[in-house]
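Every protein chain except one is present and positioned as in the full complex.
And now, chain A:
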Amino acid sequence: MLRATLKSLLARKLRLVLSGLAVVLGVMFVAGAFVTTDTLGRTFDKLFTEGYATTDVAVKAKPKIAVSEMDGEQVETPLPASVVDTVRQVPGVRQATGVVATDGARVIGSDGKVVTSYGPPRIGMNWVGTDDIMEMRQGRGPDKDTEIAVNEAVAKAAGIKVGDRVGVLTQLPKKTFTLVGVWGYTDNRDSIGGVQEVAFTTPVAQRLMLGETGVFTQVTVRTDDGVEASGVRDRIATRMGSGYDVKTGEQLAAESSAQFKEALGFFNNILLGFAGVALFVGTFLILNTFSIIVAQRTRELALMRALGAGRRQVINSVLIEALVIGLIAAVLGLGAGVGVGALLVTLFGSMSGGLDPAPVGVPLAAILSSLIVGVVVTVIAAVLPALRASRISPIAAMQDVATPDRPLTKVTITGAVIGAAGATMLGVGLYGTSSLWLILAGVLVTFIGVALLTPLISKPVVSGLGRLFSWSVPGRLGRLNSGRNPRRTAITAAALMVGIALVTGVTVVMDSAKSSLVAQAENTVKAEIVIGGDQNGPRPPTFDDAVLAQATAVPGVRSAAGVWNDQALVNGERTYINATDNLAKLSDAFGQTTLPALKPDQLAVSTQEVAEHGWAVGSVLKVQLPRGEERSYTIVATYDEDAMPGSYLLPLAATRDFGLTQPILGFVRLADGATMAQVLPQVKALVADSPEVNATDRSSYINQQVGMFDTIITMVQVLLGLAILIAVLGVVNTLALSVLERTRELGLLRAVGLGRAQTMRMVTVEAVVISVFGALLGVVVGAGLGSAVVQALDGEGITDLVLPWTQMGLYLVLAALVGILAAVLPAIKAARLNVLAAIAHD
């Protein structure tokens, strides 16, 4: 039996290659995700180990607000210079250095633009000389307050050389320095992992990066030779007390790496999610292929039954076939996944600017998950066809292969029940528990339900769609062919539906969100000019706060107000907070009834937040900012948070303790009669020294705010492209089979005068009808799912429901093109049939 199975397996190579390919692609995604995360994980391990190579023990002040890598930037609390001396006196400490090193030193390149970073921090530090792994490439370290040195990565990216005058943005607005030195690292590296570094003299670094002199971000300790770092750490910790974090370099490396790995885990889950979709679609394809194979082998299987093979043996024969395909596909997918992983890692490395990726490795998780996923998915998909095969009676061997259309009642009822269950899960997930898992499961179950209902729908819809092509004989024949096997058409179309439904659903949600936000912004932002920039790293762009006052002085400007942003603990709860230099002007910029200007101990809170916490005007809130001590603020005003930026607005005085002491947004209102043409150029000129930001008109600002939704849509489209590709393989498969099954029919048609081109057109129409049917289902189901999500998010500020008609139309057109593409090979095969052989074909 096994030999017979394997032989028949080889006999149908093409079909198996196609269905195997679906598994290969899915597994590739799975393995790729694991390989990428593993390799990047080791990259970070290596990176941080190197980064902390010259640190035996580090002493830092406990952060006022603990922020993980996932939640934003940790603002470090400065420690007084006296700590350095205290630490130095601890036994075992050979050397204790007060170090300033914190993100936020942005170098302005020779082209006048800020050197960007898409990940690695831009460290501003004090020059304490070179250590074991640093090497001076040019010049020397800074020893005057007007001098800086940078690492080679910065020098190259900025296009600057020793002797140049270089502008640097820090906590303070642009300051210009003379570049006196460039350093690199051992092994000819320009940086450690793409980190940009600018070194100032210690007092300058303190003032620029920490806002005050006499403080450091940490004390770096080198221990005496032969002394355990952990012992020294414990002694320092005891000496310093609870206000300080004392850790060994190894600990810090492990912690930093772990934080990055957490982010990577998130990334991994996203990739696995898309892999799941691809495999889900692949299941349809495999199920279809095996159904077809079983149908084709009816006589063969019946003969085996007649010769005494038991049902179990027939089932096993099909399942073993699936097992073999699954195994081969999994191995190939794993191989391809390693390639994809390597590619992603390289891409990540080059995008993050100089990250030196660890050698690509294949973790055990990748191997295990690939094999398990590949085999399990294939075998599960083959179970139904295997059961069907076992029900073939031995007598079928003797009869003509008559496969009467089985009634669709059972499958339709099952589909209705499953569909209803899916819709219920979705409903409960969206409106009840808001559980993401329930929503996802609901979507999945709904898909299965719809897929089961598809055969029923396919009859009228396919016939209707086909009418579009019925103007020619080949078109009519193609249309009739596409309606011949509703189950096969349905499952092929359903596979395409899944990908398109998800893309459409996401597009509906994103477009709705975008439209709602634009509408909201249109209604609220009254400022004609907005100062702000694109954020492309962890740190939002800022500008010189002096611009606000200067802007107010520009003729034609009625008012200008800035917004600062950070995280804070409000009554112990971490939240994002904003500050403004002038609440009265800010409320004017948002067309609100003018709110009072805030005194240093007052704040304004949104009515929503006030209601949620049971506060009122006059309530006193305890606010802990990233720096400084906790302070009390009294609520003096409330506002609608949909109409103003943020839920909390603090006075300007508070920004001293912000992580970013400069504003991120500025809103400028024009005086009556003033024109943009007059004012905008002048405001633009004011921000010339803050190259991270630009002054734009209101509509550009609003569009900029919602740009990310388009990015998300594009990303989802790209990632779901794989699922759609697999579905296309399904169309090719189905067509190849149609051509094979109808060989004699094709022969007859050719005999009575159907030309080659007409034959090809006939096959193409069948493919187009099936694909467009799938896309239509996808668009309808996706629009439904998206609308449901939008409805559920009504309370979250997504008020508009936008159906992306253009995109939905585009998907249909694309599906038609995909159909044409999928038909190419089968059509050529059909046209090339030898008429005589085809007629004689059994």
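Operating definition for what follows: a contact is a pair of C-beta atoms (placed from the backbone, for glycine too) under 8 Å apart; a residue touches a chain by one contact, two chains touch by 3 or more; residues count from 1.
In this text, contacts and distances are computed from a predicted model.
Chain not shown in the complex: UniProt lists it as "ABC transporter ATP-binding protein", one of "ABC transporter ATP-binding protein", "Chemotaxis protein CheX", "peptidoglycan glycosyltransferase" or "NADH-quinone oxidoreductase subunit D". Set against the missing chain, the residues A:480, A:676 or A:812 yield one that touches it, A:480. Only one of A:592, A:758 or A:799 touches the chain withheld from this view, namely A:758. Counting the whole complex, the residues of chain A in touch with the unshown chain are 473, 477, 480-481, 483-484, 744-745, 748-756, 758, 835-836, 839.
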